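Note that this complex is displayed minus one protein chain, with the remaining chains in position.
Chain nomenclature is as follows: A, B and C, assigned in order of appearance, with residue numbering initiated at 1 for each chain independently.
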Amino acid sequence: MIDVLYFAWVRERIGLPKERVETDAATVAELVEELKAREARYAAAFEDVSALRVALDQDLADFDASLRGVREVAFFPPMTGG
Amino acid sequence: MIDVLYFAWVRERIGLPKERVETDAATVAELVEELKAREARYAAAFEDVSALRVALDQDLADFDASLRGVREVAFFPPMTGG
Amino acid sequence: MEIRLQQAPFLPGALLDAFTARLGGAGAVVSFTGIVRDEAGTLGAMEIEHYPGMTERALEQIGREAMARWTLADLLIVHRHGRLAPGEPIMMVATASSHRAAAFESAEFLMDYLKSRAPFWKKEIGADGAAWVAAKDADEDALGRWSSEP
Partner (left out) sequence: MEIRLQQAPFLPGALLDAFTARLGGAGAVVSFTGIVRDEAGTLGAMEIEHYPGMTERALEQIGREAMARWTLADLLIVHRHGRLAPGEPIMMVATASSHRAAAFESAEFLMDYLKSRAPFWKKEIGADGAAWVAAKDADEDALGRWSSEP
């Protein structure tokens, strides 16, 4: 079980800010494929992962990063702070 | 007749902030030579002109600049504002 | 080092005076304030979403990195989230050093990292609807200048 968080337009497109996901995905990319297979709104949100960023346990990571030991995955667009 | 102003340690070394000078000097450098010839305190103040700056009518200038039409000459060390 | 993440409005100058008052001998203080723009006069509000938990970590990391790279007497980061009105300050940074170059560079460094590495997302809410602010390539590119040691 892993917590998956969504922010900004990713949250809006998927329609929820957070969910618990039962998964055997070894990497972020595998998790994304599982989510895309679920429903059209996931497929739409993850259509172009180059427009997305991912954080694992609140640290920025790459889409080929391993999920081993990870408790929280967050997907969001590039940040626009400052 | 020309107004000659001194600032910071140039003022202290010469011992006055301002004086009116009767001169036929064509350039700043010629005026400096005239002043140096006057007294030891002037010679001391103008010993190393590379350590000095000059302004003509309140604009920075070079020591070889012409004094034609100039009403106010100021000598001072490099500025330390800010 | 002081880091504030808050919904409440703030007065940058009041924070700057408090920051400056508690400095010891630092001779140079630089501040940057970001303000909600409304050049077209059509913006109703700006909504800033953030990632609670990660935001605090990111601000701390960015602040500590600046303290490690430059010799600073102190630094301050303030960033708001929630709903902001046009003209309101969004965030500010302040840096203090004996040397003005260090104060300027570290403030620019903080800004470049806050823009692209702190988990905030801005949404502009206008009369015709709402739109997420797109990240600028120039902001991402600006990070490149800090990739080597200063």
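Here is the rule we use: a contact is a pair of C-beta atoms (placed from the backbone, for glycine too) under 8 Å apart; a residue touches a chain by one contact, two chains touch by 3 or more.
Bear in mind the structure is a predicted one, so any value in this text is a computation, not a measurement.
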Contact partners of the omitted chain among those displayed are B, C
On chain B, the omitted chain is touched by residues 5, 7-9, 11, 55, 58-60, 74, 76-82
In chain C, positions touching the absent partner
11-18, 20, 23, 25-39, 89, 98, 100-101, 103-104, 107-108, 111, 142
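FYI, only the chains that are shown with their structure count from here on.
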The distance between the C-alpha centres of chain B and chain C, rounded to whole Å, is 48
Using mean CA coordinates as chain centres, what's the chain A-chain C distance in Å?
26
Centroid spacing, where centroids are CA-atom means, of chain A and chain B in whole angstrom:
72
For chain A, write out the residues touching at least two other chains, lowest number first.
none
